[in-house]
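Complex shown without one protein chain; remaining protein chains in place.
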Amino acid sequence: MDKILKRLAVTSVAAAAAGGAMAAAGGAERVFDPAPGWDYLWKEVLIDISVIGILFALMTAYLIWRYRRTPDNVVGSGPRLSPAAAVGWVVIPTFVFMADDFFIAANGWALWNKYRDVPADRLEIQLESGMYSWDYTYPNGVQTQNELIVPAGKPILLRMTSRDTLHSHFIPDFRVKEDSMPGRVTYIWFLPKEAGKEHLVTCAEYCGVMHSYMAGRVVVKTPEEFKAWYETSGASAKKSS
Amino acid sequence: MSQHHVAHHDAHHGGHHAHWDTSVWPAVISIGILAWSLAFSFHFVYHQSFAGLITFGLGLPLILAGIAGWTSEAMGKGEGLSFGAMGWFILAEAMIFMSFFAYYWFMRLNSPAWPPAGTPELPVVYPLVMTAVLVGSSITIHAAEHQMDLGNKSGFLTWLVVTIVLGLTFLGMSVYEWTHLIHGGFTIATNSFGTTFYSITGLHGSHVVVGLAIFLAGLLPALRGNISHGFWRTASLYWHFVDVIWFFVVSQVYFW
Partner (left out) sequence: MNLKEWIFTTDHKRVGVLYLIGSIAAFIVAGIMALLMRAELSTVGPTITSNPTTYNVWLYAHGAVMILGFQIPALTGFFANYCIPLMIGAKDVAFPRVNALSVWLFYVGIILALLTFFIPDPPDIMWTGYPPYSTITTGNTALYTFTVLILGFASIIGGVNFLTTITYMRAPGLTWNKLNIFVWCTLGAFVLQLIFVPVLGTAVTLISMDKYLGTHFFDPTRGGDVLTYQNLFWFYSHPAVYVIFLPFFGVLFEIVATFAKNQVFNYKAVVYAGIGGIVLLAGEVWVHHLYVSGMVDWIRVGQMVTTLLISVPVGLMLIGLVGTLYKGSITFETPMLYALGVLFLFLIGGLTGIPLAVASLTLHLSDTYYVVGHFHYVMAVAGTFSIFAGVYYWFPKVTGRMYNEFWGKVGFWITFVGTNIVFWTMMDIGVKGMPRRYYDYAHFSQFEGAHQLMTIGAVILGVGFAIALINWIVGAAKGQPAGDNPWGSMSLEWTTVSPPPHGNWPTPPSVSEEWTPYAYGKR
């Protein structure tokens, strides 16, 4: 119960705080890593909507309290707006809202482009999803299931398709997902940074009875460890085929 | 319009009503539709065709009786507003066709090769004849309406029957063409073009059926001399809509 109360208290602060720290850690030299960019934009938008929300809520609460029924206030006397005031009450808020909309849209668009432009120096892996597994195929023919082994510091591009229903390859730690489906090829990319870490992969698009059990992991190795694993399993993959 | 309504109100508000209007026909039709929905599930989902047949057989007389009862109960009372209402209904109908066409365009423009393998050569002259028949029926229903406005009952009935005959001819031609294509091995399951071809022409055909059903439902009271102007103006508007949609069907599906 204590845990629950604590969670309730920190709920609003937690999401905001998570953002800042990671933005500073921002990645390798030339490659822009979208994940900290996501955290930064999320924080920015959160501040934006919190300010609007709190101002609006305070104003509403004030109006409710100020114009409550009292013995000498028994009927409303709301203003009859002049044509100019009526138009002003449309045009000015419209421009204020639109300014904020375009500000958010511009930032969102910039980050979107980072998510969609894959760096040229990358490791490209094919993914076929199916009920209920993630099947990865590396360029040298190595195949893994539910385990994506990647070298730290190198952008990873997944080219995804599905052999049955819709699935969505979601890696919460890298702030990215996209659906895979039969008949089309979609892609995502991300930048693993810290060797020795494991990241959860989970399915985010309802795909059938065992949807909630469709999980895997991204295993990040140092470039050397990765190279060793890649070459030995590549050789055995060739032998078996 | 507003003047009409003041009068309308005055006529109906003599005093306090203790009586509440009822009609059983909406309920009868709805239960028929429920039976038909169950029939589909029985036959296609649970493969119990006998139960499907029974529920379908229960639904059919209910729906027919519902429509007949409704028409005889309501004909001539308060269709004044139905012309405007039909305009809104046509908006919704047009959106159904739009969805099918949107699907068709989306698929076709994304497709590497068109038409997909297995599609036979479609006839050129035949759909043009069908178009002529349907356009002809639009002209004849207009003529019928004109006779109705002149107060010429027999002229109205003559043109109406001609329209119905033309509509039936169109349907017959559709059925003939479908049978011909299906015998040639081109079915709804052949490929994505077969799927869209049969669903779009079938959807249009079902609208021709509905239009003819409206005509027939009104024909019986009309033969007894009960000709409601509101009803026929509305029915004719629907028929024109079915005609206009055919231009889209024929140009997109046959000639593009």
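Just a few scattered comments:
As written, the chains take the letters A and B, and residue 1 is the first residue of each chain.
Note that contacts are C-beta pairs under 8 Å (C-beta built on N, C-alpha and C of every residue); 3 or more make two chains touch, one makes a residue touch a chain.
Being a predicted model, the structure only gives us computed values, none of them experimental.
The hidden chain, counted over the whole complex, makes contact with A, B. Of the listed positions B:I29, B:L181, B:L212 or B:V242, the one in contact with the omitted chain in the full complex is B:I29.
Note that of B:S49, B:S99, B:T179 or B:N226, the residue touching the chain absent from this view is B:S99. What chain A contributes to its contact with the hidden chain is residues 3-4, 7-8, 11-12, 14-15, 18, 34, 37-38, 41-42, 45-46, 48-50, 52-53, 56-57, 59-60, 63-64, 67-70, 73-81, 86, 89-90, 93-94, 97-98, 100-102, 104-105, 107-109, 111-112, 114-116, 164-166, 168, 170, 172, 175-184, 186, 200, 202-213, 215. Not every partner is drawn; the one left out touches chain B at residues 1-2, 5-6, 9-10, 12-13, 15-27, 29-31, 33-34, 37, 40-41, 44-46, 70, 73-74, 78, 81-82, 84-85, 88-89, 91-93, 95-96, 98-100, 102-103, 106-107, 110-111, 116, 188-189, 191-196, 199.
One rule holds in what follows: only the chains that are shown with their structure count from here on.
We define each chain's centre as the mean of its Cα atoms; on that basis chain A and chain B are separated by 48 Å.
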